[in-house]
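A single structure is presented below for examination.
A single protein chain has been omitted from the complex, and every remaining protein chain is retained in its original position.
To keep things simple, chains are lettered A, B and C as they appear, and every chain counts its residues starting from 1.
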Amino acid sequence: MAGTKFSYVKKFELPDPLLPNTFILVRIDGHAFHRLSEAHEFMKPNDERALQLMDHAAQDVMNEFKDIVLAFGESDEYSFLFKKATAVYNRRHAKILTTLTSLFTSSYVFNWQKYIPDVALKYPPTFDGRVVLYPTSKEMRDYFSWRQADTHINNLYNTVFWALVQQGGQSTTQAHATLRGTQSKHKHDILFSHFGINYNSLPERYRKGSVLVREEVVEDARHTDTTPTGNDIQQSTENLEAKSEKKLRTTIKVYHCDIIQNNFWEEHPNILQG
Amino acid sequence: MAGTKFSYVKKFELPDPLLPNTFILVRIDGHAFHRLSEAHEFMKPNDERALQLMDHAAQDVMNEFKDIVLAFGESDEYSFLFKKATAVYNRRHAKILTTLTSLFTSSYVFNWQKYIPDVALKYPPTFDGRVVLYPTSKEMRDYFSWRQADTHINNLYNTVFWALVQQGGQSTTQAHATLRGTQSKHKHDILFSHFGINYNSLPERYRKGSVLVREEVVEDARHTDTTPTGNDIQQSTENLEAKSEKKLRTTIKVYHCDIIQNNFWEEHPNILQG
Amino acid sequence: MAGTKFSYVKKFELPDPLLPNTFILVRIDGHAFHRLSEAHEFMKPNDERALQLMDHAAQDVMNEFKDIVLAFGESDEYSFLFKKATAVYNRRHAKILTTLTSLFTSSYVFNWQKYIPDVALKYPPTFDGRVVLYPTSKEMRDYFSWRQADTHINNLYNTVFWALVQQGGQSTTQAHATLRGTQSKHKHDILFSHFGINYNSLPERYRKGSVLVREEVVEDARHTDTTPTGNDIQQSTENLEAKSEKKLRTTIKVYHCDIIQNNFWEEHPNILQG
Partner (left out) sequence: MAGTKFSYVKKFELPDPLLPNTFILVRIDGHAFHRLSEAHEFMKPNDERALQLMDHAAQDVMNEFKDIVLAFGESDEYSFLFKKATAVYNRRHAKILTTLTSLFTSSYVFNWQKYIPDVALKYPPTFDGRVVLYPTSKEMRDYFSWRQADTHINNLYNTVFWALVQQGGQSTTQAHATLRGTQSKHKHDILFSHFGINYNSLPERYRKGSVLVREEVVEDARHTDTTPTGNDIQQSTENLEAKSEKKLRTTIKVYHCDIIQNNFWEEHPNILQG
């Protein structure tokens, strides 16, 4: 057969299993999103529509990959945590990484118009992805603390920066110069004294990022969940997993809460157990 | 600083360079495309619009990754060959693989409406991807021969199968039973004697797949290139790379030609050189 | 310079760091030791001299690699556990694995005559080695339980097998047939009823294997340590690490104790901490 004599080339596809019983973390990053945000006139310092679109794509990923127990998003990046024992795709590295990255990308493009209806997408946006393994819950928690600390640092800087530019009339060059070497406290002061902005009263979404977890809710409580708080987008996707008899179903909840302190983890003990 | 004490988790991101001076092959595969083709009523055995959409996405990938010297597509899969010496992203495995897979996916969704305007996309389609390394041009050529032989085998089967179903009135179960154990010659016979179809006169796109290469064309010849043969889609994307003075530019050409025999390779010697 | 134009080949040496903060386990296995034991007339079912030689080589390894916190040996294999945080050789996979395997081999040959003085080594014995990573102390403990359970299973089988051959006059083929399908209890019965051997009274070394740990001892207690119990071989190598003033020094102790139950681990809490 024609195909037979060539099929030896399949042997060059090498196995790539990830270490068992280790936390699999996949982080997606927007590729050249500075350009994308310019080309589509994203609002500065934060564009809530674009962030909601990211959250939607992340939720689609969690609906597809049932073993993801936590996701965290900020700006143009999203991190997904698989439970330690997951056997998804037999823990094959490339298979997990590419399918997840592809689905995130696909959902982002597919849902663009829903969130940003008045700006047509001009070209295909892309993301890159990577897998990182964490052996214990300690490193895993520190990873999420690292990302949320980063969210805070970046958002504080960007908030002051764009206030200086948009309201203070500085050029972007001047604004960077103004902020060079400033401590966190100093940035708070500039915001408050010059622009009357109390940083801590800004939306939590911007200051804390998005935290996606699975929670079980009682069936009857369904209508309560779908109030237009914007914190629960399960109505748009198929995340209803009927639990027989108990009238429970699992839903994906979106929070903008602290995940550095212990509270969040104590309320979601299943994540630490992996 | 808050971020500092957590940033040690970055050390868990391990280097993943691919072996230098080795052909990098990335293959993208549609994920659950059987379902996708059902849900969007793709024509059987081949849907030319869907294949053209694949070709478009592949061309977007080649426009982004200048070191891709050859791509081959069939059905819901596409293979991309980087030249041996490529230093793209410092040959980082995950970076190359995910960016390419993401761009292909993004372009597929982004351009869906252009090729399949009368069927709205119902959900985000996804692809997975993998990297395979080939040490020499021998294995690399055999890889492409393997894929094109596979194209032939699948297309012949599918062509007879759907003729039996669509024109012969067989159920899909009956059609599979009819074909069980048949040789290639027998399938040709069924096609010709029962349905008057000469397999070799079917469109080359279906029998050979799509072959994308870069070619230099003389600037003046531009209008010739863009005749509506459907074989050259460079007009839809930015693949014009002006070569100073010589009035040459590089364009991506789409062929549906044999790549198992020597002809193609002799006409494109740069690919073998890697 | 002559060397310069060739030195690009160094780029093909790829980095191979092991995942940080994960238990590194290196297991050494004798290569073709069945042949070696035949050629040098090892005693059956156990040759204490050969086992002591293994222990000596393992101790040399622990003296060289200060971050090894536990070693376990049985028959012709030895397992070494590095503490989780070890930075030895920057956690480079091949460097750690080959240096350790080489040292073990070298010590085995170097010290052969000391333990088996009346049989000259006929050819160079070899070992292979592998690295396994364990994310938490649970899997790490289960690894050692697995090896010690294996020690028990193999030793019970071998003890009955060789009793049947050496004292029972069976051929090796007959002895294997006698034992086929027997449970543990049945083997104990054969040993006791046919050969008057109470398995549980056999030397612990054979039933439990060798367990090497570091312990701090008070300087004055030195002479006590070196009583001829055979359980402490530190006198033959340089494992004395004087602790200034406190008059403590670290020594490597060899036990033949249970490591499946909790006792051992409670007495050596530092091993679990990694």
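By definition in this document, a residue touches a chain if its C-beta (ideal position, glycine included) is under 8 Å from a C-beta of that chain, and two chains touch if they have at least 3 such contacts.
Just so it is clear, the structure is predicted and the values come from calculations on it, not from any experiment.
Asker: Which visible chains touch the chain that is not shown?
Answerer: Among the chains that are shown, those touched by the missing chain are A, B, C.
Asker: Tell me which of C:Arg130, C:His194 or C:Lys247 is the one touching the absent chain.
Answerer: The missing chain is touched by C:Arg130.
Asker: Considering the whole complex rather than only what is displayed, give the residues of chain B touching the chain that is not shown.
Answerer: Contacting residues on chain B, toward the hidden partner: 19, 21-22, 84, 133, 135-136, 139.
Asker: In the complete complex, which positions of chain C touch the hidden chain?
Answerer: Residues touching the hidden chain, for chain C, are 2-3, 6-10, 12-13, 31, 60, 94-95, 97-99, 101-103, 105-111, 121, 123-134, 139, 142-143, 145-146, 149-150, 152-153, 260.
Asker: Touching the hidden chain in the full complex, which residues of chain A are there? Just list them.
Answerer: 11-12, 14-15, 17, 19-21
To be clear about the criterion, only the chains that are shown with their structure count from here on.
Asker: Please report how far chain A has to rotate so that its Cα atoms sit on those of chain C, a copy of the same sequence, as a value between 0 and 180° in steps of 5.
Answerer: 180
Asker: If you average the C-alpha positions per chain, which one ends up nearest the average over all of them?
Answerer: So the chain sitting closest to the middle is A.
Asker: With centres defined as the mean C-alpha position, give me the chain A-chain C separation in Å.
Answerer: Using C-alpha averages as centres, the distance is 47 Å.
Asker: Please report how many Å separate the Cα centroid of chain A from that of chain B, as a whole number.
Answerer: 31
Asker: Quick check on chain C: which residues sit in contact with 2+ other chains?
Answerer: Counting only residues that touch two or more other chains, chain C contributes 19, 21.
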